[in-house]
Structure formats: structure tokens, C-alpha cells
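Working notes, beginning with the structure itself.
With one protein chain withheld, the remaining protein chains of the complex are depicted in position.
The block that comes next holds subunit A.
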Amino acid sequence: MSSRRSRSRQSGSTRITDEQINELMSKLQAVLPEARRGGNDRVPAAKVLQETCSHIRRLRREVDGLSERLSELLHSADLNTAQAAFIRSLLM
């Protein structure tokens, strides 16, 4: 009987096991906002990857939007005031 052994993905000289991949998948899921950590059923890998792609696109769009807002704010505000305000907010 050919039981499914560790899938050997040879990268260099290391053999990667299914358990390692599952562990990496869990770590990836943990950084996603809708991580279903409490669920018993394991989320399929394809779904995790899709959610990851959506999340990265969402973050990039946010960087885009925030860059535009910062551009407008910096143009209208004095940068020293802006920096001072920000540093003050960090200290509080």
C-alpha cells in the first residue's frame, strides 16, 4: 500500500513535508484579517491563497489612497507643522 508520504519538493537539498507546508499556511492565515482560527475545519490551501491575494491588493489600494491624501495634505500644510504634529502624536 502506497501511503502518502511526505511530498518531496526539492529545493536545493531540503525536502519539504506536508506538515511544514501546513504550518506555513497557518502562519499565513494568522496575518489575514478574516482568519478563521476558531474553526475546526481546515480552510483549503487554494482559498487561503486567494484571500491572501485579495488582502495584499486591498493593502496596496490603501497605500495608494493614503499616498494621494498625504500628497494633498503636504501640499497644503507646512511640513514642519505636519512632522511636529505627527511626532507629538507618537509621544502621546
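In this section, a residue touches a chain if its C-beta (ideal position, glycine included) is under 8 Å from a C-beta of that chain, and two chains touch if they have at least 3 such contacts; residues count from 1.
In this text, contacts and distances are computed from a predicted model.
J.: Leaving aside the chains you can see, what is the UniProt protein name of the one that's missing? Options: "3-ketoacyl-CoA synthase", "Malate dehydrogenase", "IBH1-like N-terminal domain-containing protein" or "General transcription and DNA repair factor IIH subunit TFB4".
T.: Going by UniProt, the chain not displayed is called "IBH1-like N-terminal domain-containing protein".
J.: Tell me where the left-out chain touches subunit A, residue by residue.
T.: Within subunit A, the residues touching the omitted chain are 9, 11-12, 16, 20-21, 24-25, 27-28, 30-32, 45-46, 49-50, 52-53, 55-57, 59-60, 62-64, 66-75, 77, 79, 81-83, 85-86, 88-90.
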